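For reference, the structure I am asking about is given below.
A single protein chain has been omitted from the complex, and every remaining protein chain is retained in its original position.
Let's look at chain A:
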Amino acid sequence: MNREPVVLANIKTKITTKKKKSFSMKFLTPWLFLLPAIVILATFLVYPILEAFKWSLLDYKIIAGTGEYVGLANFKEMFADKYFWVALMNTLTFLVIVLPLNVFLPMILAVLVNQKIKAAGTFRVLYYLPVITPMVVAALMWKMLYSQSGIISEFLVKLGVFDGPTNLLVQSSTALTAVAAITVWKGLGYYMIIYLAGLQSIPKDVYESASIDGASVWKQFTKITVPMLTPSITLVSVMTIIAGMKVFEEIALTTGGGPSGATTTLVMYIYNKFMSLDVSTASAAGIVLLVLAIAASLLQMKLTSKREDDLRV
């Protein structure tokens, strides 16, 4: 008779311990899943980012591993540096060159490979090849093509653009454009695929009714294709801006920032400062780059949310 409460109590404790255990498991499980990634990201991403912010406020000596607090002196010094502004201008000029090319050339490619012809798939692959090329290889291949006795120089002389063999990479008036051409070439296939996805979401009957109404191919392109591709155009533009401001290999391996600073972009400026062990200025310039990246991302968010509003109406 009096054994019964004991059994009941046993069962009760069993239930409560099980509950407790499952509660702590419920709490722990998500963090167990997250643990490896979070440890790695915190160590090799978040910590260095925070350090960069700190270094930008210090007079940091990377060899000694210490530095004194100097407030905003690094930023003041940098903003007084003529070469910083040249670098910023070069980054912006680079984007201005690349942006229209990246918006229109891949769009044309997408329209072409979207045609109903047998070899469309093959062309798609051939146009995608530059995308899979390692950046260093792309840069060196183009450096070769640009060389004074190379094919581009020869071609331009034949066209009458230049009187004698000319390497576009060593002329300060053409170097930045020449470098931008490598970036555009490398991205053609990638942005083509993005446009292709946009093209395939345009309903076919729109074109059918347009051609019944007698609209020419060109008119269909400008009045239907381009407007319907607006979301893709926005996406390509923002991706171009974000990727374009970080361009490194194309410049470092072809011109190294020259001739006389003509291709020294913000990223090259940061790299050069780091190489001369001025890591505090490098960090300060890095923060400027971050601000530009955030601005571009905010622009994207604003444009895409506006697009959703448009769709809702």
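Details
Methods note: a residue touches a chain if its C-beta (ideal position, glycine included) is under 8 Å from a C-beta of that chain, and two chains touch if they have at least 3 such contacts; residues count from 1.
By definition in this document, contacts and distances are computed from a predicted model.
The unshown chain of the complex is recorded in UniProt as "Sugar ABC transporter permease", chosen from "Ion-translocating oxidoreductase complex subunit C", "Heme exporter protein B", "Helix-turn-helix domain-containing protein" or "Sugar ABC transporter permease".
Only one of A:Thr133, A:Ser172, A:Thr230 or A:Ser260 touches the chain withheld from this view, namely A:Thr133. Looking at A:Leu57, A:Met78, A:Leu188 or A:Leu229, the residue that reaches the missing chain in the full complex is A:Leu188. In the full complex, chain A contacts the hidden chain through residues 27, 29-31, 33-34, 36-38, 40-41, 43-49, 51-52, 55, 62, 65, 109, 112-113, 115, 117, 119, 123-138, 140-145, 147, 149-151, 185, 188-190, 193-194, 197, 235, 238-239, 242, 245-246, 248-249, 253, 267, 270-271, 274, 279, 282-283, 286-287, 289-290, 293-294, 297, 300.
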